[in-house]
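Removed from the display is one protein chain of the complex; every other protein chain stays in position.
Up next is chain A:
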C-alpha cells in the first residue's frame, strides 16, 4: 500500500463523497451552461479550414471557460506537420479570385 492509499484509507467516506460531488457538479454546470451553438461552430470552422488545409475533426477543439465576469472562448487547431501553407493543388475559393 502506497503512502497515498494510506492517507485515502484514513479519510472519512463522507469527506471523499463531498469532494467528488463538488468537482462533478462544477463540471456538470459548465456543461449545462455551454451554449448549444458550440458543436455547430466547430463543424463550420472545420469546413472553412478544410478549404485551405487538410485537417480532421479531431484536430480542432473548442472550449468555453469562465473566469469571474469574463468568458474565454478557446479555439485550438492542430495543423498537420508538413503543409502549414496553402496546398498547391487546391485553388483559392471562388470569392477571392474575383478582381
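Quick note on the criterion: a contact is a pair of C-beta atoms (placed from the backbone, for glycine too) under 8 Å apart; a residue touches a chain by one contact, two chains touch by 3 or more; residues count from 1.
Convention: contacts and distances are computed from a predicted model.
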Per UniProt record, name of the chain withheld from view ["3-oxoacyl-[acyl-carrier-protein] synthase 2", "Septum site-determining protein MinD", "Sulfur-oxidizing protein SoxY" or "Spermidine/putrescine transport system permease protein PotC"]: "Septum site-determining protein MinD"
Selected residue (touches chain absent from view) among A:20, A:51 or A:66: A:20
Where the unshown chain meets chain A, residue by residue: 12-15, 17-18, 20-22, 24-25, 28-29, 32
